[in-house]
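Here the structure is laid out as structure tokens; the discussion comes afterwards.
Note that one protein chain of the assembly has been removed; the remaining protein chains are unaltered in position.
Coming up: chain A.
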Amino acid sequence: MCATCGCGTADHDHHHSHDHFGEHSSGGVKIDVEQDILYQNNLLAQRNRGYFEAKNILAINLVSSPGSGKTTLLEKTLLDLKDSMKSCVIEGDQQTSHDADRIHATGTKVVQINTGKGCHLDAHMVLHAVQGMKPENESVLFIENVGNLVCPAMFDLGESERVVVMSVTEGEDKPVKYPDMFHSSTLCIINKTDLLPYVPFNLEKAKEYARQVNPKLEIIEVSCTTGEGLDKWYQWLESKTLAGSAIT
């Protein structure tokens, strides 16, 4: 049983005795429940958000399909901003610690969460990871979610910003195929622009689709390989840290 969040229910006992009632048995009592199904997650997400706000931590939830370049973007960012930004990372993967090892190699504090069969991080996992990591005040916490554009969309982690990464090797219609994710994000990074000459990707069309799903979505094009456009991403990060306090 976890003292902070009251968890332990994860392992609840499912061995009640079972009386089976006929399909049409009557005389039941109606209970009005009226409870949001994601209530528990949203509650813990709010708790995380409160913690981040109190400590002036910019928490960024990075989401994408597998392989769009989340870890590469983080590696670049952590190295480029090493001297100007305090940061730490939570890595969510179904298996392995490969991504966490890559982050560790940049000299950044990192916690790995293996979700096993789970295809998304939830607020509860992040709560425990944060407890273990104790991020500093005025820092940036990057959370790399499991590569999946569907499930992570529903689970608020308490992040300050949700950043969706797509790459030019994916179809330009990603935003309309996975509208929930693009709808709930504040920034879209279009990565691997160095490959534009070699792949049939219509950049303008991609942006148009993204804006149809979410007219407020900001869009930044980058190539993690050549570094092109990364300055805009760094400016965006700086603008999001309260009064630039996490980046000096």
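The rule we apply is simple: a contact is a pair of C-beta atoms (placed from the backbone, for glycine too) under 8 Å apart; a residue touches a chain by one contact, two chains touch by 3 or more; residues count from 1.
Note that contacts and distances are computed from a predicted model.
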| item | value |
| --- | --- |
| Protein name, per the UniProt record, of whichever chain is missing from view ("Electron transfer flavoprotein subunit beta", "Hydrogenase maturation factor HypA", "Iron-sulfur cluster assembly scaffold protein IscU" or "cysteine desulfurase") | "Hydrogenase maturation factor HypA" |
| Touch with the omitted chain, as defined above, among A:180, A:194, A:218 or A:238 | A:180 |
| Contact footprint on chain A, counting only the chain that is left out | 9, 12, 14-21, 23, 25, 27-41, 118-120, 122, 150-151, 153-155, 175-176, 179-180, 183, 209, 211-216 |
